[in-house]
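After the structure tokens below, expect a handful of questions from me.
One chain of protein is taken out of this complex; the other chains stay put.
Up next is chain A:
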Amino acid sequence: MTGLLPSLDRVIGLSEGALDTLLPMHVWADPAGRIVQAGPTLTKMARMGDLTGRSLFRVVEVRRPARVDGAPALAALAGQRIGLVLTRAPHLPLRGALAPLPAGAGMILDISLGLSFARAVAEFGLTLNDFSPCDQTVELLYLHEANASTTALSRHLTRRLEAARAAALSQALTDPLTGLANRRAMDAEIAAALADPTREFGLLHIDLDLFKQVNDGFGHAAGDAVLERVGAVLRHMLRQDDVAARVGGDEFLVILRDCIEPEDLGAVATRLIASIEEPVEFEGHVCRISASIGVTASTDYAERPGLDRLLADTDAALYAAKRAGRGRHAMHGAPDGDLPRRRLDDPMPRPAARAGD
């Protein structure tokens, strides 16, 4: 502790003014604990007017390292970090350091605001002039305010980015997993095709069969791999002018431009199903799915149908294909007799065999 408790052999004299300048929050007490002099900032904070002659223990309350209420006990804390409060502001913890003075002169206690600086400056109404230029409290306050401002700006940016992201998502036209169009884009595409009297097209509604088994059996990642694969199949098998969209978990819609003849539509549907049925290997599992397809053509109608009507008819055809045993397609308006009938509870073709089975 010799570093903290310097020898009192060499003594310098400091005027009252010098002490006030260097330590505006000091208090000098005599050996009995009576205040001889107090710095201007401390005087302001204590809110008792002139402190000279008062008992130090009426002005401050020492709490750490222990409660102290006599001058000798306080003097014994020389060189230690002292936790204290002002009696008029007991809720603001302050910090102090104490040094003994030579023979009979008592002690000097210097005080700082510690971590309660922001509240203390506000409550005591302190100004820049109340701090020594060597005291970094003002810089701490500066930083405190600057941080509050920049944090607000960052929060502002985050909120704006979130809003922009939400807006982008709500306007998105692409299904992120497959890279195909999404429902919104597809609806717009069909509506535009219907609105153009020169455009004739076929519409396929594809629903994957056995997809749930892959998802449940091998996990969502396997399901995603299968969906990506179907996306790739559709992209590669369709012509430039055709449009494919993923419109639900395992549902797809395809517009085939100028493809309206039942034989042509049926041939495309059959080829698509065959490609979709090619097994996909994922992390050692062989995932096998199939697809059912409902088919309509814009030429099936005497008058241009609405979007909802067309989709409902395609959906009904899909249902017919499912009902007929899945892994096949059905044409809207075709008599049911065209489809080979199977009972609904017929066993499905064997699903998803494990690799190596």
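Operating definition for what follows: a residue touches a chain if its C-beta (ideal position, glycine included) is under 8 Å from a C-beta of that chain, and two chains touch if they have at least 3 such contacts; residues count from 1.
Quick note on the criterion: contacts and distances are computed from a predicted model.
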item: Protein name (UniProt record) of the chain left out of view, among "Putative FtsW-like protein", "Ring-1,2-phenylacetyl-CoA epoxidase subunit PaaB", "Sodium:solute symporter" or "Heme NO-binding protein"; value: "Heme NO-binding protein"
item: Contacting the left-out chain in the complete assembly, out of A:Leu14, A:Leu115 or A:Ala146; value: A:Ala146
item: Contact partner of the left-out chain, one of A:Thr127, A:Thr270 or A:Thr299; value: A:Thr127
item: Contact partner of the left-out chain, one of A:Arg67, A:Arg88 or A:Arg160; value: A:Arg160
item: Residue touching the undisplayed chain, where the options are A:Ala78, A:Ala118, A:Ala232 or A:Ala312; value: A:Ala118
item: Chain A, residues in touch with the chain not shown (by the definition above); value: 118, 120-129, 138-139, 141-143, 145-150, 153-154, 156-157, 160
